[in-house]
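Missing here is one protein chain; the remaining ones are kept as they sit in the complex.
On to chain A.
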Amino acid sequence: MAGLAAVALAPSGAMGQALEALPIPEGLRLPVDDPLARTVLGTPEALRAELPVFDLDSNLRAGRVKIFPDRKVPEVFWYAEGLEYLLAEQPGPAPLVFVIGGTGSSAHGDGMILLMRGLYAAGMHVVSIASPTFPGFIVSASETSVPGRLPEDAEDLYRAMMAVLSDIGPLLPVTGFRLAGYSLGGAHAAFVAKLDAQERAFNFEKVLLVNPPVDLLSSVQILDAMFDRHLRDDPQRVNLFIERLMNELGELYLESGEAVFDGDFLYRAYARLTPDDDRLETLIGLYFRLLANDMSFTADLMTGGGYIVPRGREPGFTSSLTPYLARGLSRSFEDYFEELYFPFYKARDPDFDQQEALAELRLAHVEPFLRQARHLGVFTNRDDIILAPGDLDWLERVMGPRLRVFEHGGHLGNFQERAFVDALAAFFGA
């Protein structure tokens, strides 16, 4: 969504660059060890690695594959023709690594691009695959269009990866396959790796899970709570929160003429606004609520409605979706599981067992595989906000020396950090 922000606030004249940087106040301690701030802001400049850049004219290709060519799609999604992917190509023969995105991420989200650059620096061709929770994936690549069931998501991902590989074609000199995934995509990577151990289409040489949830349901409950604690069921508070933030960011824009919301702008905004933990939590909660809303609305519409969209009242491409956006704000990830996901799978399979279904949302579901998969490793942060108490211990017990724990970074806040980028290169044996 960064491109959108850039446009919306860019001076519309020719010279769209930042005019002048706002100074960072003397003595301000940038939040290296604040997990909420790191989750929002990423890596402070002083800790950043030099990462290669991608350029559509040389090393980056964008593609699109049709997985279910005969699928009829609701009119609202007329634009979602196939699943998009990116390929960052090395100049010569190299291994190819697939990267699975985190919750709601497309193939070209900001986090995805950052991780791709780190992996590219380690000397591999890199292919990005959207998260099964991304609306475009739900519409075009998910068999049931109800994402979150990790074993089924894994089959969808596996099918998509094979389609992407055949779309890339035989001319790319690939010496072997690897797999990575971050956040929810990390959990997906574990299930895909297990599937590959049976199917052997790729024979992944190495698999890396970055900041995975250990239990998907408890992770989304943490994120749901961040929204509910501050903004629950009260449009007025949502309004006030956004209005205040918007006006403050607008003031910065007026002052600096700076309009591209990259990490550095946000750092300066952070320095100026010095948000407390409550505000950061609210921001993270709101961000994930909007992702939950995108996912739930898409899954709901693809399966005939009843959760957000009234059954039998399918909107067309000229219909206003604004009421659904508003309605979705009061629906959490947990609501999605309880009111759409479980009923959907129960209706599909009379033997569906809710306890079993809950087990499928945990990494523990593939614990025997994780224990013996020597080619599989996990990176996480001691202060990752999506880990519940006990999760880190579980990872340590199951993964042993194949677990690498970074002290700081919150959730995904260290993709650009030298120590992280070096660890990527070491893991993938560059």
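Here are a few things to note about the model shown:
By definition in this document, a residue touches a chain if its C-beta (ideal position, glycine included) is under 8 Å from a C-beta of that chain, and two chains touch if they have at least 3 such contacts; residues count from 1.
The working rule: contacts and distances are computed from a predicted model.
A chain of the complex is left out here; the name its UniProt entry carries, from "Trimethylamine:corrinoid methyltransferase", "VacJ family lipoprotein", "Sugar ABC transporter permease" or "Spore coat protein A", is "VacJ family lipoprotein". The residue touching the chain not shown here, chosen from A:S128, A:S142 or A:S183, is A:S183.
Only one of A:L329, A:L376 or A:V398 touches the absent chain when the whole complex is considered: A:L329.
In the complete complex, the hidden chain is touched by one of A:L249, A:L340, A:A357 or A:A423, namely A:L249.
Contact between chain A and the unshown chain involves residues 1-16, 19, 39-42, 57, 76-80, 101-106, 108-112, 114-115, 130, 134-136, 183, 233, 235, 238-239, 242-243, 245-246, 249-250, 253-254, 257, 261-263, 265-266, 269, 283-284, 286-287, 290-291, 293-294, 297-298, 301, 317-327, 329-330, 412-413, 415.
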